[in-house]
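One structure is given below, represented as structure tokens, and several questions about it will come after.
Right after this comes chain A.
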Amino acid sequence: MVRVLERLGHTVEFPAGQTCCGQMHYNTGYQAEAMPLLERFVAQFKGAEAVVVPSSSCVAMMRDHYPIMAEHIGKPELTAELNKLLPNVYEFSEFLTKRLGLTDVGAYYPHKVTYHASCHGLRNLGLGDGPQQLLRAVKGIDLVEIAGLEQCCGFGGTFAVKNAEVSSAMLAEKTNAILNTKAEACTACDNSCLMHIQGALHRQRTPVRTIHLAEILASEDGAVIA
Partner candidate 1 sequence: MATDARTAILSKIRSALGTKATPEAAAAAWAGLPRDYVRVSTGTKSELIERLIDRLHDYDAQVLEVEATDLKAGVAKMLTARGATKMLIPLGLSNALLPEGVDFTVDTGLSAAELDACGGVLTEATLAIAETGSLVLQNVAGQGRRAGSLVPDYHLCVVDVAKVVGTVPEAISALQATAGLATTFISGPSATADIEMTRIKGVHGPRFLDVILVH
Partner candidate 2 sequence: MSGTALDPRTAPTFPMAAHKLMGDTQLRKNVRHATDVIQNKRAKVVGEMPDWQGLREAGKSLREHTMKHLDVYLEQFERNCTAAGGVVHWARNGEEAKRIVIDLVKASGSNEVIKIKSMTTEEIQLNTALEAAGIRPYETDLAELIIQLGKDQPSHIVVPALHKNRQQIREIFQREMNLPDLGNTPQDLADAARLFLREKFLKVKTGVSGANFLIAETGGVCVVESEGNGRMCLTLPETLITIAGIDKVVPRFQDLEVLLQLLPRSATGERMNPYNSVWTGVHPGDGPKAFHVILMDNARTEILADEEGRQTLNCIRCGACQNACPVYRQTGGHAYGSVYAGPIGAILTPQLQEMHHAQTLPYASSLCGACYEVCPVKINIPEVLIHLRNKVVKQNGPFGPEALAMRGMAMIFRSEARFRAAQRFGRMAETPLVRKDGNGEGWIGWLPGLLGGWTQVRDLQEMPKETFRDWWEKRADAKGGKHGN
């Protein structure tokens, strides 16, 4: 992601104090534990021209839940900072297509790839086919559509552990659909889905890899497969 942004002429900073958005805590029911992480996020990132995040579910957490959480915390200056910051928080593909208005970022990736639409990107962020537009503009890529594009991979944070069996069945459908495309790699805008899918593809001893969209867009020599 850094490579793509710098190639496009942007200055990237990485606030060293950043940790986690708190989604896992919040979504599992530990709202109280997530609250300080919101304050931490605001402290780390306030003043940024744009905050670019490589995982759609983290952005969904910030957009959908941070305002409500800030209301609960009840500090007016925190709410004010958050309100200033949030409109400038972008998921990576969204930053490229919506803020910068780009589809071709000069990548070269001569491989057969399929795209998985992560639920939070699809439904909470409304990414639409933005990520596919970026992929279609990659030179050399053979982009193949997956059956059940909008079906959840079954990760869902602690869901994968608490309801491991159902999660596994959902995942099996997803990996079958990926294997049916005969793609070399599956890409997405969310690391958690990719980690989940990669875990099953590896267990099944398939050579198919997962690769983050940013890694494809960063590729100029086309050499890397994940």
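For anyone wondering why these and not others, all candidates are chains of the complex that A comes from, given by their letters.
The rule we apply is simple: a residue touches a chain if its C-beta (ideal position, glycine included) is under 8 Å from a C-beta of that chain, and two chains touch if they have at least 3 such contacts; residues count from 1.
Predicted, not measured: the structure shown is a model, and the values here were computed from it.
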| item | value |
| --- | --- |
| Neighbour of chain A by the touch rule, complex-wide, chosen among 1 or 2 | 2 |
| Interfacial residue positions of chain A with respect to candidate 2 in the complex | 2, 13-17, 19-20, 22, 24-31, 33-34, 36-37, 40, 64, 119-120, 122-124, 150-152, 154-172, 195-196, 198-200, 202-203 |
